[in-house]
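Just dropping this structure here.
Missing here is one protein chain; the remaining ones are kept as they sit in the complex.
Take a look at subunit A:
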Amino acid sequence: MSSFSASSVSKRGSIVPPLAEDPAFVDSCDVLICGTGIVESILAAALAWQGSNVAHLDRNSIYGDSSAVLNLDELPRWVDEVNYESAVFSNAKLYQPRPLDSKKYFVDLTPRVLFAKSDMLQLLLKSRVYKYLEFRSLTNFHTYENDSFEKVPASKQDIFTSQQMSPVVKRQLMKFIKFTVEWERLYNVWGPYRDKPVVEFMTKEFQLEQTQIDELVQSIGLCSSNDVATPVALHRIKRYLVSLETYGAFPVVYSMYGSASELSQGFCRSAAVGGAVYKLNATLTGLDVDSKTAIFNDGSKVRWSEKLVVSEAQITEQVRSKIPSSNPEYQINHLTVIVNMDCKEWFAEGEDAAIIVFPVGSLSSGNTKTVQAICYGAESGQVPPGQCIWYLSTVQGGATGQRDLEEALSKMEASILRESTEDFEFQVDQSDVIFTPSGDPVLSSVKLGKSMKDFVPEKKLTYLIKLSYNQKTSIPPLEESIKDVAKNDGDESPVIVTSGAPTEITYDGIVEQVKKIYAQIVGSDDDFFDVDFEDDEEDELTGMAKQNKKQEDDDHVPDFGDDMEL
């Protein structure tokens, strides 16, 4: 038993009997994939079901690659590792004042939400991978303005009942929303603004005000500024609108326990069921492109016949010179905190998640890009009850981006303390209320001050974890022109380097990227996941489909009314 793999046992720290010597890994395959990120994992599954012989490896001991989800034991190790050497992450800092129960926390390096109408969601259904996962809804998109978090009025009802908007604004807003759900067909309206910032289009053609534009473009559309090209922004605003009412009155869902990493695990399992072979803890240490042979740190030598697909984070110094670099040049700054409050004030009834957007210019740091925050409570499975995890990010790079994030964090802290304070029940009687000269009732400041004093220490916000890092990707933010996503020396190259994560907090663009690579390998994407899965619930499915037949329109659009009367 001299040569049994000590690493696989000792790293878990448990005393277990030695395992048999690992059997030899495969020595050849059609497609060799390094990295278990979301792009590589979907690709592995698609190729496996298409009939390709797939070997899928990762240098890490967990799935997910640069989109991994880490517990609190793994987190400090990750910070050390990426500060030492990483093509994707840098400048990682972790603050944890006291020990926590590691296994109760899941920190997502690249949190994403899933629009109810999106190609990723369709793929999850088609591939049956959704069966491995659990999803919850997210209704509330808040926009930070004038020192408070406004809930974005996006449904017809919200707009009608909104107290903030004048009838004129309501009418313009309804007109714009009605236009947006069918904007592609109305080229005559937006055509002249094809290359112009959407803010220009919305101001001139719909007379919308700054507040509404911020909400539509940056909150609902999750664009990084109002300068995004008109069609890009319209596409993204529509994405939200058509997603509403798909499953219910919420636009997005999220997978529990983490985002891309959970999907990766699901697709990897699907790939394995389809015949792909898996190996973790396998670092690429040698490469002979001419003979299409890859060598790994454990001594395995794998020959591939079609392509080697490798993610940026899997490329080690030993092989870098032999692989066309994808040269990630765009930045995402991340700031993640776990707080000791449940933050229910931000969540819709029955939910435990919200998105908060800080539009351009809304922070005292003078932010020129939005800051987006996803907040999850315990129902996400990522933190214990009574706590909340806030994921803040911005495509603003460098120290400027970090300042914006810190500033947004302090606004969130102030807001949640204030909002939870407002929920505090005062013992108020008539004598506590005084009236201003104009007749407005005001609570006696003496009483208020006393209550606040009783209250504040109890609700002090504590950061249990604070983590910041910088991520690089070769996918440009929206303002930049779209480049070819998969970098390589053309279809002839035996090596394909996948791009990093899209710069936004959804899965958009990922399925497209995978299909492109798939087509590069197989010839076309016609048979992408064209699998007729036998399914024990086929009957139930058919029944459900029949039941829904009356909703005949596939591209179901919520009813925004033909004749709005305001």
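Following the convention adopted for this analysis, a contact is a pair of C-beta atoms (placed from the backbone, for glycine too) under 8 Å apart; a residue touches a chain by one contact, two chains touch by 3 or more; residues count from 1.
Keep in mind that, in the parts below, contacts and distances are computed from a predicted model.
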item	value
Protein name as given in UniProt for the chain not displayed, "DNA-directed RNA polymerase III subunit RPC6", "Ribosomal RNA-processing protein 41", "YALI0D07128p" or "Pyruvate dehydrogenase E1 component subunit alpha"	"YALI0D07128p"
Full-complex contact with the absent chain, from A:M202, A:C268, A:V383 or A:M412	A:C268
Touch criterion as defined above, residue of A:V82, A:V107, A:L123 or A:L241 at the omitted chain	A:L123
Among A:E134, A:D288 or A:E329, the residue in touch with the chain that has been omitted	A:E134
Where the missing chain touches subunit A, by residue	8, 12, 14-20, 22-23, 25, 58, 61-63, 116, 119, 121-126, 128-137, 245-248, 253, 257, 262, 265-266, 268-270, 272-274, 277-282, 350-351, 379, 381, 511, 528-529, 531, 533-537, 541, 544-545, 548-549, 551, 553-556
